[in-house]
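Please see the structure below; I have some questions.
Every protein chain but one is kept in place in this view of the complex.
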Amino acid sequence: MLIVMRVDATQEDIDRVCRKIEELGFRPHAMPGANRTAIGITGNPGAIESGQFEDMPGIAEVIPVTQPYKLVSRELKPDNTEIHVGNVVIGGPEVVVMAGPCAVESEEQTLRIAEHVRSAGAHLFRGGAFKPRTSPYSFQGLGLEGLKILAKAREASGLPIVTEAIDAESIGMVEEYADIIQLGARNMQNFALLRSAGRARKPVLLKRGMSATLDEFFLAAEYIMSEGNYDVILCERGIRTFADHTRNTLDLSIVPAVKRISHLPIIVDPSHGTGKRHKVAPMSRASVAVGADGLIIEVHDQPEKALSDGPQALLPESFAELMEELRRLAPVVKRSIRPSPDH
Amino acid sequence: MLIVMRVDATQEDIDRVCRKIEELGFRPHAMPGANRTAIGITGNPGAIESGQFEDMPGIAEVIPVTQPYKLVSRELKPDNTEIHVGNVVIGGPEVVVMAGPCAVESEEQTLRIAEHVRSAGAHLFRGGAFKPRTSPYSFQGLGLEGLKILAKAREASGLPIVTEAIDAESIGMVEEYADIIQLGARNMQNFALLRSAGRARKPVLLKRGMSATLDEFFLAAEYIMSEGNYDVILCERGIRTFADHTRNTLDLSIVPAVKRISHLPIIVDPSHGTGKRHKVAPMSRASVAVGADGLIIEVHDQPEKALSDGPQALLPESFAELMEELRRLAPVVKRSIRPSPDH
Amino acid sequence: MLIVMRVDATQEDIDRVCRKIEELGFRPHAMPGANRTAIGITGNPGAIESGQFEDMPGIAEVIPVTQPYKLVSRELKPDNTEIHVGNVVIGGPEVVVMAGPCAVESEEQTLRIAEHVRSAGAHLFRGGAFKPRTSPYSFQGLGLEGLKILAKAREASGLPIVTEAIDAESIGMVEEYADIIQLGARNMQNFALLRSAGRARKPVLLKRGMSATLDEFFLAAEYIMSEGNYDVILCERGIRTFADHTRNTLDLSIVPAVKRISHLPIIVDPSHGTGKRHKVAPMSRASVAVGADGLIIEVHDQPEKALSDGPQALLPESFAELMEELRRLAPVVKRSIRPSPDH
Partner (left out) sequence: MLIVMRVDATQEDIDRVCRKIEELGFRPHAMPGANRTAIGITGNPGAIESGQFEDMPGIAEVIPVTQPYKLVSRELKPDNTEIHVGNVVIGGPEVVVMAGPCAVESEEQTLRIAEHVRSAGAHLFRGGAFKPRTSPYSFQGLGLEGLKILAKAREASGLPIVTEAIDAESIGMVEEYADIIQLGARNMQNFALLRSAGRARKPVLLKRGMSATLDEFFLAAEYIMSEGNYDVILCERGIRTFADHTRNTLDLSIVPAVKRISHLPIIVDPSHGTGKRHKVAPMSRASVAVGADGLIIEVHDQPEKALSDGPQALLPESFAELMEELRRLAPVVKRSIRPSPDH
């Protein structure tokens, strides 16, 4: 159930409704909008008697919800969610680019690549310290050591950091060191991890599972939001199909589908989404053209030596060229990308 | 096997090699390129002894082929194929837009929509006279009557016509009336129809099957080309996956994959590829951004009354807006779209 | 719309209703059942006014139909359809096994394998004379010559013949020489071919398309039946998925799904459905256990020399062992398989 407050409702009115919800044993989620506040109710096993609210001061409307999700929905919050990280806004007018190596391999490699992507105009730096690997015998990441290297890269480049948490153990460390907590595709329905991320005080980048429907994707975000963390960035990274010319099939049509139903920002990962370097630039352009709020791109200056996913990493000079193309493209869809800092 | 001629080979040299191939009981396919001609050989059950050719004058190289396809490949013909239809070139610097209703329903409806799309700057007019329908009880198209209406629309609008042939009976009629013969996704492996299209004297627009791999798509084109018709336009129109937010999953990553391997042009059908009106404009932009050579878009001025696929048709005014967006977008990928004729 | 006749309705009553339907410009399909006859109406673009029929003698009930298919449905014909081919009944108590090579390669090979499968107890002989091949350069079958060899194999073995028709040209020949006309997965939505098969006087074995939903599969059968040929055998042969341990994913759960909705028999093709010899026997057993009415299995005595699909063919001795296993298995599901003729 959603409670939509009147435009002239006072903070006191809102607080009174929230207290009432808590007294009933449920959880209120007040979402301030441009003109008015809506309050979502979660924790209720079934329908709530709406009559209990209708006479309270400041309430414009009580709307029963039939969709499986609430907090992700534009019904609750019509305006786009904008997520602030350092001086970057995700979900605002600017298209945001996160870039960096698949894995943090060493301090030297990390700082070198961070400088490359900063210079090309990336807004955030990405790099994996904890790597979820299909085989137990593959390189699993540098762990805490990797996080510390990322922190140095932030200091050197000025770019906020996005890096993946893979379990109950790593999420606390990632929350401490990173600016955005990334949850990977294989963990999209790791509900304990989603709840932990919902209790973290950093924005969460949630990747779509390889076989997740749109409803499942929204409900995974809803798990995070239902714990009180409303700063969720969705990320399309390719789904699993029969097609064998690409590692995954990047489903760009999910971008307008998300925008229609949800206020959350959505970005695209063309690196994992295709698995092939020669597709990354074209699919990055397509992502901006389709209306994505950003991109997360793998860049490596020695991809042949990369400890994971080398074949999909862009070289720094290709990445810089791509940034230039995207800067020219963004205005066509009424977005922008700030110029490279070194120009 | 491919025979690559020397840059200074004469027409006589080329003819001599072709005759030699015919004498061996095979079929030569001479493909002139910017600098040199390559000659493909088909009809050979297994490997051909290359020694038979190596001493002939004008031959630069004899290359054994290991891929399952030959004529579609850039190995045979490195330069992009440009297909001329009226004053339109498909596969050249201009992004080409084909637009019109899903089905020809009446002369009045057809001429009305043709005028809409012409005025917005479409390059070709599309409309189905023969409709392949999942149910035997659905509207099957106006048939020959529909083709005659399309011919009137061409006369009125000046736009060349693209329309679908569905079987041995209709393809002769479509060849007579239309400018491009469209083969639908369900017929991508209707090999008899592919061969018939290969003997037609009009370009063929071949849609990817709903579960076709890239190799199968290329081999379907190869069926057409092996009969002597080299003017094949590939068309991505969505694949079948588990995703349920869209009717089909438009696989835009096939565009760079095709461009890498083949010289044939590839366009995108965002209407069938998504099945939902609100996704057509974003996915059209994405298609141009990813590098497609064109689009085929359904437009209807009374979609609620359309006899088929109304929910995916753009309204004329939305189509005109989209054309404007695409005109601004094309230069970013070093392409262009000519201005609307009425401006 | 369905018209269900009373148990005591006379043939005259039935004929009167059929004439009435024809007078209205539609097509009647009288389906005699164990106790009563039901009459389906096709050719009507929309709903028919049921009042026109309700007072006619012999009518028990007039049922509006909301599903997209009619003639395939148990609503029209509650009893299982039994299809008689020689002394074999498909859809009856006996599980029917069709076996033979993928392709007819020579008279000698064909007669040899026919004798193997006859001796092991197969009920019908299969073999392709017209082969739909992904590549235009692959072996395309012996054509009419192959059909004549199949006729000789029938004479020698006593087994009825099932073989594939691939286009307008081949279907007439197949109808003349074969006992069952097979339509392949790639042609499941070749509507012209379905209609031709609907006008043929031989039963049709219709394979499910690689990405066909159950509704699409039923509607393909409906195309055939709407032309008057009610002897349609459905065949599951694997769908296309991401799974790579098998060529296709055999979807056995479609067997109970078909049985629930339709009166048509359904068989399974474990050879194309898996593409791997070691899976054919286990999946054949599973097919009988799940309730399939039969199997179509590829058998070759020199699979390493087969001109197509050798890796999925069973050796004759493995096939004979499998038949023994299936004979023991069938009674568990209240079916039977007759003993091998040579025992």
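Note that the chains take the letters A, B and C in the order they are written out, and that residue 1 is the start of every chain.
By definition in this document, a contact is a pair of C-beta atoms (placed from the backbone, for glycine too) under 8 Å apart; a residue touches a chain by one contact, two chains touch by 3 or more.
What you see is a predicted model, and the numbers here were worked out from it, not measured in a lab.
Check C:Val17, C:Met98, C:Met225 or C:Val288 against the missing chain and you find that the one touching it is C:Val288. Contact with the omitted chain, checked across A:Ile39, A:Leu76, A:Val95 or A:Leu219, is made by A:Leu219. Here one chain is not drawn; of B:Ser170, B:Thr241 or B:Ser262, the residue touching it is B:Thr241. The set of chain A residues touching the chain not shown comprises 42-45, 68-69, 132-137, 139, 166-169, 186-187, 189-193, 195, 210-211, 215-216, 219, 222-223, 226, 240.
Not every partner is drawn; the one left out touches chain B at residues 240-242. In the full complex, chain C touches the hidden chain at residues 211, 213-214, 239, 241-246, 249-257, 260, 273-274, 278-279, 282-283, 285-291, 325, 328-329, 331-333.
Throughout what follows, only the chains that are shown with their structure count from here on.
Chain A and chain C have Cα centroids lying 50 Å from one another.
Contacts with at least two other chains are made by residues 211 of chain B.
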